[in-house]
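Here the complex is missing a single protein chain, while all its other protein chains stay put.
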């Protein structure tokens, strides 16, 4: 049976601040520059969630894309949309909110949520030009 | 010799209806929701065709992108553009026209059409947010 | 008081067929070409709705963009999304479903729906390259 | 002499909170919903600045687009990029940071900055789907 | 009868050099900077052509968008696509190929080409961020 990849793209708007609590203020400013601004800044994030599986012989679907969307909305989007990622999101507490760390945190939440299929990639656009991808490696 | 991937993006406009003939009407409505509307609905599909090969040492091309485009237009686009995928496309007859099944059907047509190169990926955007990919696995 | 324009962009997927009932079949084929295919074809339409008004001195809003979105979803999107525009949409019955006629039909529905503000433009993308605009002229 | 419009598109990332100080907390929550989140949220804003003028008969330019870009970067982008619009931007202090009010504030700063040409439109994309425009009316 | 605007978006790839023959080399370099590079540089241009008219009561079309496209391809695109605008395009000879001047030259060619309708706007994207518009003023 063939293995097909299906991807759903979702978006959320959030603010964040790049700041590492184990480093002093000056080092934080040196490392993160403008992104260390104490009051934060924000983005229209885009998240692409890709799962792989065999299309069901009857329905022709790997997973209902509406269901895929609802799973990600329930477990991720509803918890991060219109929030300050550092202050409002429990599963990011104590994490520097780089795109790399955000995508890893999303992965840990989503990886068990598609029984029968395999989560193979999360792609996070912080801006259309800054992107982080995790594939479970 | 290095292996390079070249991709051509093409588009077509088509209508379709998600409906499985082996299932009764009520089950179809439950599974496919609005997509089961008897009169169908439609999309501006985008198709990305990727082949991999060694650039010719003289011409610098894996494949002439114009030729790649013409092959896909001849074998796919001309047969699906401005059609109802369920009713008008012979090679989709009897298939539920999910993005997964469409991309598999395209693969079977295109895989032998690039002698000297390898078809490595078909990516079909049903909408900018709903995507199916097949890589021959 | 300044006048500001606010625009909300919404989308819907639909199929349609260009066919004029007052003309015979051959003339229809000549005029509309592929778009006259009896089984129809489809698009991911994008609709931009623009209203103009004075921002409320307290709230800073011409109109709550969420409310603008909900009004258009209620009166337009819910009636056209995942439909065949010719067959399923009562307010388009008997109309050739060109982008021009669709945008005019939407205007007649929406023009009275923003009391306190003025509907000034509807912009309909049939594809990213084919666009119709109505401004009430 | 013909009048030509030239537009430069620029971007900035910022966070904000919709909150009106003259209203109590409950009313703020009712009006602004998720956008009233005390810790704010954020966007990748896109700003299109349009000026109109006669192309110089020698240079063929209404205004050097690089100069247009630098003027807007100096007076707007450098003051709002990577900031919290409510907390960090002096010219927005005391203003509800709706897209409408932001675009009006930008206008007051930019309108005198293009001597010899006329600032005719500011278009602010809060998201690709939420847009405010001011034309000096 | 209502007046509707229809727009077709077309693209072409071309190279150009900003250089004014009436000015000396040093002044050209000062004014145009990198754009004055003697060997030129290039762009994927996008052109939006907008005409306004009354939809035909029978066909529902202001103008057949396919015909609009073919007119612009014949008179503009076929003459500028895959060319060096300064060297290869007769109607641009002696003109500094700024976006402003290009759009004016296109206007003079296209304005008489839509009898029964009115050419109301040409919008030329030199890049997604640099845009010139002419409306016949």
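Going by the order they are written in, the chains are A, B, C, D and E; count residues from 1 in each one.
Here, a residue touches a chain if its C-beta (ideal position, glycine included) is under 8 Å from a C-beta of that chain, and two chains touch if they have at least 3 such contacts.
This structure is a prediction, so every number in the text was calculated from the model and none was measured.
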Chains in view that touch the one left out, judged over the entire complex: A, B, E
Those residues of chain A which, in the complete complex, touch the missing chain: 18, 20, 22-23, 31, 33, 95-101, 103-104, 128-135, 137
Hidden partner interface residues of chain B, rising order: 2-10, 48, 50, 55, 58-62, 64-66
Residue numbers in chain E that touch the chain omitted from display: 11, 13-16, 34-35, 37, 39-44, 81-84, 87-88, 127-128
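In this text, only the chains that are shown with their structure count from here on.
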Option reproducing the contacts of D-E, where over half of them reappear, out of C-E, A-D or B-C: C-E
Farthest chain relative to chain B (centres taken as mean CA coordinates): D
Centre-to-centre distance between chain C and chain B (centres being mean Cα positions), rounded to whole Å: 29
Set of chain C residues in contact with two or more other chains: 128
